[in-house]
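The complex is shown incomplete by one protein chain, all other protein chains being positioned as in the whole.
Coming up: chain A.
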Amino acid sequence: MMLSEVERLNLNNVSSRMPQHGGKSWKKIGFHSGKKTSKVRFVPSKTKHDNDVGVFLSATYEEEKNELCMWSVDPMAQFEESGEKLNLKCSLNCEFDCVDMKISDSGRVFLCWSDGSCGMFTVYPTLQPSFTWQNLHRSGGQLHCACRGVDVMGEDVVTVGDDGKLILLNSYNQTPVKSIDASSVGLTSVCFSKHNEVVTGNSRGQIAFWDLRNEGGKPTGVLCLSRLRGEKTVHPTANSLEKHPTRTHLLLSGGSDGCVTLWDLRNAKFPVEFERTHTGPVLEAHFHPEMQECIVSCSSSGDAFLWDCSLPSTPSTFNPVANDQDAWSSVGRAHHPQVTTLLPKVTETSVTSLALSHNMIVCSKDPGFLFVYKKQLN
């Protein structure tokens, strides 16, 4: 199925609305100033009532001594005073820049490095290195070939890199299971859509679907982020890809043109684009794991937004079983998302990463800030 020619629905009326600052609904509860952080991710709690719900990892980039750090935030505390610092639980030195990070439900951490390697760490009982797949992605020239994206499903791990390769790994196997020459340009993002099926994004704005059981090395379908801007065709890099945690037909992409796009794969000809709100490349876009009608995104231009796509009559709740069928199918058509600014845009330095858990959001912002926000209950 080739879906390269797609029509798009532009939410111009949404785009023109200025985001409202979420100062009252989101309260800053933690802050740290230090090294430049490329990725932040919450560590999944071991049990439903785990006190470690506010534990997250951060990994640095472009530093002389890069680090993988584990932080904790008390989610129950009411931080009213300013300048609350985060509690650094432990840190590990890393040789290279961190490019991407994913944490599996079982607490395994997978880090993509700028030298083309992928490292596996364990979080429980302590943060420690487990294994590194060296030189997964390589080039023979002066440009470093980075491992650009990683995703994990069960024991299966996929990585993509600047060499255009899609590599399948197994957590228990030190040898790569499969390698596909997936693109003649660099691959920049990857996510599992189903077991044995992955989606890759490349620097030409192509989103390709792969069935890992196939031998041919050809994608099963291709979507395209390219668009005509004036007289020029723009090919944004697909910086971020994420599948909805429960509705597997929903795919979220973030492009270097500042657009966040929501694809309903059952009818991919009509994606919904949340465009022109970010003025710089979108670096990450995520579905909220629990407020399932919400999307968050951040960009190089210093913005971090929360898009509440719930129906006006059913405001966003923490109930994960809420029926969001109608909300997603009619967003942009029958109703428009409510846009909230998560971070005051004091400077235009990149918001490099966002992590979501329960009612908290962690943002990393250049040149080296970490912010933790907590949703205020009304």
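As a working rule, a contact is a pair of C-beta atoms (placed from the backbone, for glycine too) under 8 Å apart; a residue touches a chain by one contact, two chains touch by 3 or more; residues count from 1.
The rule is simple: contacts and distances are computed from a predicted model.
Within the choices "Nuclear pore complex protein Nup85", "Origin recognition complex subunit 2", "Mediator of RNA polymerase II transcription subunit 17" or "Ribonuclease H2 subunit C", the name that UniProt assigns to the complex's undisplayed chain is "Nuclear pore complex protein Nup85". For the options A:Gly54, A:Gly119 or A:Gly164, the residue in contact with the chain missing from this view is A:Gly164.
Summary of contacts with the chain left out: across A:Val185, A:Leu212 or A:Leu311, the touching residue is A:Val185.
Touch with the chain that is not drawn comes from one residue among A:Ser58, A:Ser117, A:Gln206 or A:Ser253, which is A:Gln206.
Among the residues A:Glu62, A:Glu95 or A:Glu155, only A:Glu62 touches the chain that is left out of the figure. Touching the omitted chain from chain A are residues 4, 23, 28, 31, 33-36, 62-64, 82-83, 99, 114, 139-146, 148, 162-164, 183-186, 203-204, 206, 224, 226, 228, 231-233, 235, 237, 256, 280-281, 300-301, 344, 346-349, 366-369, 371.
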